[in-house]
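Excluded from the complex is one protein chain; the other protein chains are retained at their positions.
What follows is chain A.
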Amino acid sequence: MTPPLLDGEGGGTGNASLMTSASTMESVFQQSPGLTERNYLGLSDCSSVDSSAVSGMSAVKRNNLNLKATELRLGLPGSQSPVRDSDVDLGNSACLDEKPLFPLVPSKDGICSGTQKIVGSGNKRGFSDTIGEGNWMFGSSGIDSDGSKSLVQGKFVSNASVSGKILPGTQPAMINDAASKVSPQEQTHVTYGASVNKASASNPPAAKAQVVGWPPVRSFRKNILATNAKNNDEVDGKPGPAALFVKVSMDGAPYLRKVDLRSYTAYQQLSSALEKMFSCFTIGQCGSQGASGRESLSESKLRDLLHGSEYVLTYEDKDGDWMLVGDVPWDMFIGSCKRLKIMKGSDAIGLAPRAMEKSKNRN
């Protein structure tokens, strides 16, 4: 079926010009000829496109900042709307000249390999990027750029059956430029399944990597259920996984986010995830060191990185004090962290000594 998209569907004489303008607009973003909508999963093409696209975006955004402000929107008469207007400038000016710290192709910055759990993208990257990072489906990334089956690195959650959770057969079909329908490649499945089973057999099933807002369960329900499970399981003597959502704010950013601390097991994962969420936040060269990502970042190393960067990650503990993240062992941290804040390094100078003292007092 030939796509009728360009045949003026939707009615009105304005359509032809809409189409033309759209393609003009598209060219601003420098999509390479091979990259159509259907090929957007072709990761090999992503890198060149995206970096240029991002810089192209900066230019457009800069020019269009004012345009957005004058765009037809209902201006609210009340005093509580300024955030929405000012965020255009705030968010953009803060980020405008920053190079993206997490370029959209995982292999570029080496996050893909290793034991690092890929946590839910707190940003709104394209679908291909989330696939590329290999999160929920495979538990870790490492998909080859030709989109074919990847090695699964032991985090795959499986109940030792091939059913339902393995998609490599379908994925290449989706990546295919041709309009062929998705069809699983059986042989691939079988072998893939076998290798997955082997991998999973030797590793205990882990909690899934999370995608923001998925599954669509409301946060109050997540926490309540988790607490219930925890209570019930404790009665039964099993440890229960309890979600622990805390708010994350950042100086200068108008938006808050929430993260589930229990979906990470180490500071590095948390900082990577936050870095993705708040692109202007620097936690040092944590990400690009990922080649040696197999070793987990020690707390002292994190502290060193923090001192070297413009922003630091702090948290409010149960006593209401603000402490630097990374001073105490991870388990102690999640036990006492109530909320997180990404502060400018200059604001956080006074924190370090207190935090260390406090943990000394505790110990």
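As a convention for this text, a residue touches a chain if its C-beta (ideal position, glycine included) is under 8 Å from a C-beta of that chain, and two chains touch if they have at least 3 such contacts; residues count from 1.
Assume contacts and distances are computed from a predicted model.
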item	value
Choices "AP complex subunit beta", "Methionine over-accumulator", "Transport inhibitor response 1-like protein" or "F-box domain-containing protein" - which one is the UniProt name of the chain not shown	"F-box domain-containing protein"
Touch residues of chain A, complete complex, unshown partner	1, 3-6, 8-12, 14-15, 18-19, 21-22, 24-26, 28-29, 36-38, 40-41, 50, 53-54, 57-58, 60-61, 64, 67-68, 71-74, 76-81, 83-84, 87-88, 91-92, 95-96, 100, 104, 123-127, 129-130, 136-137, 139, 157-159, 163-165, 167, 169-170, 174, 181-184, 189, 205-208, 210-222, 224-226, 228-229, 231-232, 241, 243, 254-258, 260, 263, 279
